[in-house]
Each structure stands twice: as C-alpha cells, then as structure tokens.
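Handing you this structure, nothing more for now.
Missing here is one protein chain; the remaining ones are kept as they sit in the complex.
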Amino acid sequence: MSYLIIDKVTKKFDGMVVLDEISLAVERGELVTLLGPSGCGKSTLLRCIAGLNEVDGGRILLNDRDITYLAPRKRGVGMVFQSYALFPNMTVYENVAFGLKMQGLKGDRIAARVREMIDLVGLAGKEGSYPRELSGGQQQRVALARSMIVEPDVLLLDEPFNALDAKIRKTLQMELKNIQKKSGMTMIFVTHDQEEALTISDRIFVINEGRVAQSGKPLEIYSQPANEFVARFIGNFNVLKGEEFEQLVGEPLFTGKSLAIRPEVIKLSLNGENGKGHNGSWRIKGKVVGVFLKGNILRYRVRSKDSILDVDVLNNSMDCSINYDTWVDLVIPKDEVKVLNL
Amino acid sequence: MKEKKALHRFAIALMFLYLFMPLIATFLYSIATDWYDTVLPKGLTLSWYVKLFQDVRFVAALGRTLFACSVAVGLNIAVMVVSLFIVSLYLPKLERLLQAFVMLPYAIPGVIGAVGLIKVYSSGPLAISGTVWLLIGAYFVVILPYTYQGTRNSMRTVDLPQLVSAAELLGATKPKAFFKVVLPNILPGVMVSALLSFSVLFGEFVLTNLLVGGYYETVQIYLMRRMRESGHLSSAVVISYYLFVFCLSWIALKLGQNFKNGNFDNLRGKKYELPHYR
Partner (left out) sequence: MIVVRGTWAQISKNLWLAGALLPLAAMIFGFELLPIMGMLIDSFRADDGNVWTLGQYITALKNPYYLVAIKNSLLISLLSSFIAIVAAAFVAYFITRLKPKSQEAVLTYVNLTANFAGVPLAFAYIIMLGNSGLFTILFQRWGLDIFSEFDLYSWSGLVLVYVYFQLPLAILLLYPIYFEIKEQWREAAHLLGASDMQFWLQVGLPVIMPGLVGTFSILFANAMGAYATAYALVGSNYNLLSVRIGALISGDVYARPHLASALAMLLALSLIAAMLTNEYMMRRVRRDLK
C-alpha cells in the first residue's frame, strides 16, 4: 500500500466545492509536487492533510493510519509555510529546538541534533540570531530545519519559495532536493510555478478545480500532456484544434480533436526548400509576427494561414536574419503532435 | 472547537452583564416609586423625570453646562480648523510642535491642571478664577486632543495640500479655497470630533468642581449635590445625561460613516476614543 493515500477527499467553502473527491497516492521517500493555478485547491488539500482544515468527505491515510479526523499534533505531519511562520521571540536555535522541546526532551539531548540540523540547512553560525535579523531565504531554511528535526512521516511545503527572489529560489530548490535525497523524507510540495515543479519533483500531480488533471514523472507530464488543461498549463505548448491543423497540412486526420505541439520540436528555417517534406514530418510555411528573447531561448511567433504557432530555438547563433515579417519554413515531426483527451 | 466558542460567548456575556448592571440598576431606580429596602422597586413611574425637568435648579444647571460646553467647543473648533489649515499649508515644520502641545492635556489629569490654573488665575491681572471664563478656558484645553485628531484626520483624508493646489490652479485664492472647498469637505469629520468633545465636556467634573465649584453649577455638580439628597432624582439625572451622550455618539457614528473613509482609523487602529474623565 502506498505511504500516503488521499481517498476521494471533498472540501467545501461557503457552498463552493474546492476539493472534488480528489484522490492521489504518494510513496515513501518521494518528493511529489501538487501543481496548479491559483484557486485550484492545492493549498487546501495540503492543509487538509495537515489537519488545519477539516475535510467534508473522504479519507486520508498515512503510514497505514487513518488520520482523517486526528488533531494536527497527532498526525506526524510537518509543514513549512510560505510566510515562514518563525516564532519571533525565539532565536534560530530555539525555533529549531521547539518541536523536540514539545516532545519533552531536555537541553543537552537535543543540542547535538539541533546543531546537526542547522548545519544541514546551511545556517551554521546563526544559532543565536532572531528571525527579524535574517533574510527571507535564511528564514525559510530555519523553517525547514524546524519542521524536519521532528522527523515527521511526511513534510508539507506550501509554496515555500514564493516570497523569495528568483536567484534565491533556484538555490533553495536545489538544496531542498539534495536535503530530501539525503534524508529520504517524504515531501509534498505545492506550487503554481511549473518550472519549479519540473525541477525538483520525483512525480507531479497537476491539479485543476479540485481534481487531479494528470499525474506522472516530470518528463511524462511535460512531453505527454494528457489533456488540454495540462497542455496549456505546462510549458508553452501550442494547442490547436484538429480542424485548424488540417488546414495547415492538408490532411484530414484530426477532426474533432485537440492537438498539442511543443515549441522546441518545430524546426525553423528561412524560406529555403519548398515542396514535399520528409515522410516523418509536415512542412508548412508561415510569417514571423513576433520575436521574444527569453534568455537562452529565442521564441518566434509564426502565423501560418489562420493559426499562430510558437517556435522555440536555442539562442546560440548571432544570425539575425529571421525577423518580423520574414517568411519561414516550419518542419513538424509527426510523432511530436500529441492528441489530447478533453 | 465548538465548546470553546461557547465558553467565549459565555465570558463575553458575563462581561456585558457586569458592564451594564450599574446602568440597569440606575435606570430602574429612576423609574421606581419607592425602593429602599426591597429587592425590586415597589412601583414604576416617570414622575422623577418630570420632577427633574421642572426643577429650576436643574434646568439652570443644564443651561450653564450647555453654555460653557458650546462656547468652549465652538471656539476650539473654529480656532483649530483655521490654525491647522495654516500650519498644514505654510508651516508644516510646526506640526510636530503643535502636536506635542495639543496632545499634552490627554496625559494630564484634571487635578494637576486645576492646581496650575488656580495658581495663575486666582490673583493678579487675570483674576478670573471662580468665573465661567476660567472654566471655558480650561475646557478649551481639555478637548484639544480630540479636535486636533478629528480635524487633522479629516484634512489628511481629503488631502488638504492637493485640494488647495487644485483650487488655486482654478483661480481661487487661499482664503477662498478655504471657505469654498476645504471647509465643506472636512466639515463632517470636524463635526464628529465636535460632538465627541461635547460629550467629554458634558461629563467633566474635576476641573469644574475645583475651578468654579458652587459658583457655576453644571449638571455634574448638580448631580454631586443631589446625590445625597434624593436617589431617585439623581438616577433620573444620570439616565438623562446618558441618553444625551448616547444620542451624541450615535449622531457622530452616523456622520462618521457618511464621511467616506471617515476620520476613524480602521478597526485595528485607534478607532475608539479613550475616555477622559474618570
């Protein structure tokens, strides 16, 4: 049996259904991410697991125990908040030691463990500082240490890096991944940032309107979106109606369906060879209507007939020949055109 | 969780019982015919109120109180509005100093003020001690914190400097801007603080007692005297006084709500004016 099971959990707020009989399972030692847009219910689900919100229906099982109606203290669940929630009247050391104190352990017994944990999160030397003296990133590390030291069965992280600068975020994402691998702790991470999810997760659950839209490994989610919602939310897929695509390539294959094409699989070249393409791809012509620099990726927005396609190209050449109003050739490999379930 | 809510409500209900008990007791006393050794009044009547308002001495006291309070409040408001207008526009650096002086009376209890006032005004060129003018002067200072807060907040809410600039760009002089633009807009907020000040002065006792005492009997002094003589009449005074104060507060509340964002800070701020007289 899986380590953590969410079984048809329902939650309503003021009559509005926020969690709609949602079900998912997490294995021990995994770092899974609940990914979805604001309001999709991911934070609510997290709070239900922690016991901070009551469920209106369904069950939550952790490590073979039914924790659905247990008080938060009794669940063996830890949580890291977006706002850090560090106790302002305590030093770093005291904050981290708090959980152990609550278990009744005395000073010297916990000293070693606390120091170890503070080292693990990279804050050696800051034991005597107060939260107000620390940066956001540092505070979040303390929060992490504080939650981990009591060795919860599962650690929940509610958009923990949302309030931090981009650079710090990336650093902490990596560190979190390392810490998780080292400690083997089961973690559930909540975010609306798909890049973050793709970076750190073992598995991703994409959540929409209180239900799981798709679950799987990051690569799967990214390259094989199961439905239109996931395709639009993850990455920068081109999503087209079947009829649209048929107009472009002249083959009536996809009537009544939705298609997703990743922008980086479309090959772009100047208006060179026209005529037939290889058997494995379609070739269409279009005009560049937008050029966007995204750092190491260049995105060209191309209009072909009535459709708009985004094409991502590695920004590794100084070639500026492709610009607005340039006519270009697009080559789309046939097996990269995903048919979506609705 | 639910049991806790019940406990909370019970505690709050208990608190209200405690807080309203004296008012209820006084009210019952004021409508009782006879009530000196029984648990509940012997009978109910409104005659005490009738007697009260027929009492020449009370009516005179009421008149004196209204006079002193109105003059003090009116004078104070007029002076405060003009002064704050000038300070905000021309002498913003003075504002800190002004604030310090104006908020001081809030911290000085009446007794201390009375000592100084009597010393200065019992003799010499300004021997107005014992007259209503000393009282009005003292009252003036007592309500400075309230009118200052009210006026300043109103001016902040309408963003006075910008308003005047806008008026000037449209051709008004500063005085014209004051009368035609500023005054109408800050009036509600200012009125609220005027009403509040009026309430405060109406209940003022210590300065009145020590500065003018028997020479100028206000409602509070009257009550003090009557307290030992007739309990029923006194309770009628108390209840009438509170009805009056409640009405003023209610009007002030309604005015405040109408004044857009109002000159009350939000719920978590200093919305509730702290009482002055104890």
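Things worth noting here:
Should a chain be cited, it is by its letter among A and B, assigned in written order, with residues numbered from 1 in that chain.
Please note the rule applied: a residue touches a chain if its C-beta (ideal position, glycine included) is under 8 Å from a C-beta of that chain, and two chains touch if they have at least 3 such contacts.
Everything numeric here is computed off the predicted structure, so don't read it as measured data.
The undisplayed chain touches these shown chains across the complete complex, A, B.
Here one chain is not drawn; of B:138, B:181, B:194 or B:255, the residue touching it is B:138.
Considering B:50, B:115 or B:166, the position touching the chain not shown turns out to be B:115 (whole complex). On the side of chain B, the interface with the absent chain consists of residues 4-5, 7-9, 11-12, 15-16, 18-23, 25-26, 29, 35-39, 79-80, 82-83, 86-87, 90-91, 101-102, 104-105, 107-120, 137-138, 140-141, 144, 199, 203, 205-206, 209-210, 213, 220, 223-224, 227, 231, 234-235, 238, 241-242, 245-246, 249, 253, 267-269, 271-275, 277-278, using the contact rule stated above.
For chain A, the residues in touch with the chain missing from this view are 50, 52, 71-73, 77-79, 81, 83, 85, 87-90, 98-99, 101-103, 132, 143, 146-147, 150, 152.
The working rule: only the chains that are shown with their structure count from here on.
With centres set at the average Cα position, the gap from chain A to chain B is 60 Å.
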